[in-house]
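With one protein chain held back, the other chains of the complex are shown just where they sit.
Here is subunit A:
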Amino acid sequence: LAPWVPVVGLEIHAQISSNSKLFSGSQVQFAAPPNSLVSFFDASLPGTLPVLNRRCVEAAVMTGLALNCSINKKSLFDRKHYFYADLPAGYQITQQRVPIAVNGSLSYSLCIDNKMSQMVTKTVRIKQIQLEQDSGKSLHDDTRSQTLVDLNRAGVGLMEVVMEPDMCCGEEAAAAVRELQLILQTLGSSQAVMAEGQLRVDANVSVHHPGEPYGVRTEVKNINSIRFLAKAVDYEIQRQIEELENGGTILNETRAFDSKLGCTVPMRDKEGKQDYRFMPEPNLPPLILYDAKSLPANMNHQQVINIDWIYERLPDLPSVKREKLVEQYGILPEHSFALLNEDGLAEFYENVVKQTRMKPKRVIGWVLKDLLSYLKQHSLTAKESPVSSFLLADLLNLLEKKEISSTAAKQVLAELWKGEGKTPLEIVKEQKLQLLQDQEELEQICQTVIDRQENEVIMMVLG
C-alpha cells in the first residue's frame, strides 16, 4: 500500500485581552450576566458606527511581531455578510483583503517517541493575522423551540491566526498551538485560555500520496482543548485514509469533533457553499501604522501606533526564555520546556534557586519531579502551591548540607505539602530524620546493632 501524507493547517481565533471591544466601548468580561455588556453599536442599533480600539491594534501588532510577520502599514476592514441570530448586524467586520500582518513563522518543539530527552524543532508558516469581531452566543432551547441570544461576546476583538498546512499530525498541531498559546500569554495580547473560549482552533485536514496533489480537505470544528485537538486531527486523518482506501471520496465539508465519542461527524450543512458578499467597510478608513522611519515629525504620539516602538518593548518570548534558562542554570532543553509549560513554574524554580545553595542542576529534579507531581495530583498551579519556594529552598538546603538524606527529604516534602505551617527543620526534628554526623555516635549505634544480632554477624563474617 502506498504511504499517505497527512496535511494539517489551522485557523486559530484568539480573543484579544483588552478592556473594551474592538469597535465599541463596552466591556470585555467572561461570564457576565447575559446581555449586560452590550453597547448600542454591539446591538446593531441603526445609525451606530464602529470606532477602532487602539489596544486591539497594538495586541495584533505585538502578536505579528512575535510571530516574525511583516506588519502591513496599511490594512483594510471589510464586511462579511451572513444571517445568524448571534450576528446582530447581519455582517461581521473583518480583514479579508489586506490583513494587519502576513508571512510569519512559528517554531515549536516535539519529543521524538515520547522521550523527553529527544526534542526536535519544527516550524509552521503563519499565513496571516487579521483583526475581526467575535460573534455573540446563541443557545438553542429545543424543548421550548426557542433560541436564546447573549450578545456580551458580540464585538469582542479577535485575532485570527492562520497557520499554513505545514503540519502532519495531531501531535504537531497540538505542539504548535501550545507554543502559540504561551506566546500570546507572554505578550499579554490574549489570555488564550481554551476553556473560556479565548482560544478556538479549527483544523483543516487532508491526505494524499507523495508526489500527488493535495487531497480534498475537511474542516474540523468544536475542538475544546489541546488534547482534543490532537485526537481530532489524528482521528480525521485516519478516517480519511480508511475512506479513500475503501474506494470512497472525501467531501469538502465541515465536521464537528465529538469529544465523547472521540470522532468527527459531519456538521449540519447550512447552505452549501456560502457566498459572504465581502464589501469594504465604509465607516472605517484604512488602518495606517507607522515605524520610526515613516513617522511624521509633528505627529502626536498618542494618535498613532509606531511598530518599532512596540517591537522594542516586546517581552522575552518563550523560546528566548528557555534558552536563557538553559544557559543560566545549566539545565537541559527539555527541562526548560517543562518549566515553561506550567503556569508560574519557571518563576518558582528561579526563586528556589535564588534561595538555596544547591546547584540549579540538582534543584530542577526536585521541582520537575517531586513538586510538579504534587501540583498535578491536586490540580494546582505553582502560584497556588502550599509549599512556597522559600520552604522548598529551605528543605533543599538541609539536603545540601547533608543534614538529611534524600529519602528523608521526600518525607519532609510530603509533610510540608499538608501545609500545616511547619518549617522543614521542625519536621525533621519531629520525625527524627536528621542524619547523624557524629562519628562516635554512629559507631555506638553500629555496635549496638551488631551486639544485638550476634548470630547474623557471625554468619556474615563467615561468608
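By our rule, contacts are C-beta pairs under 8 Å (C-beta built on N, C-alpha and C of every residue); 3 or more make two chains touch, one makes a residue touch a chain; residues count from 1.
One rule holds for everything that comes next: contacts and distances are computed from a predicted model.
Novice: The complex lacks one chain in this depiction; which UniProt name from "Beta-hexosaminidase", "GATA amidotransferase", "Mitochondrial inner membrane protease subunit 1-like isoform X2" or "Actin-related protein 4" does that chain carry?
Specialist: "GATA amidotransferase"
Novice: Hey, which of A:275, A:312, A:440 or A:454 is the one touching the hidden chain?
Specialist: With A:275, A:312, A:440 or A:454 as choices, the missing chain is touched by A:275.
Novice: Quick one: which of A:36, A:252, A:283 or A:328 touches the chain that's been left out?
Specialist: A:283
Novice: Have a look at A:3, A:47, A:247 or A:421 and name the one touching the chain we're not showing.
Specialist: For the chain that is not drawn, the touching residue is A:47.
Novice: Considering the entire assembly, which residues of subunit A contact the chain that has been omitted?
Specialist: Touching the missing chain: residues 40, 43-52, 79, 81, 83, 85, 88-91, 145, 147, 149, 275, 277-279, 282-285.
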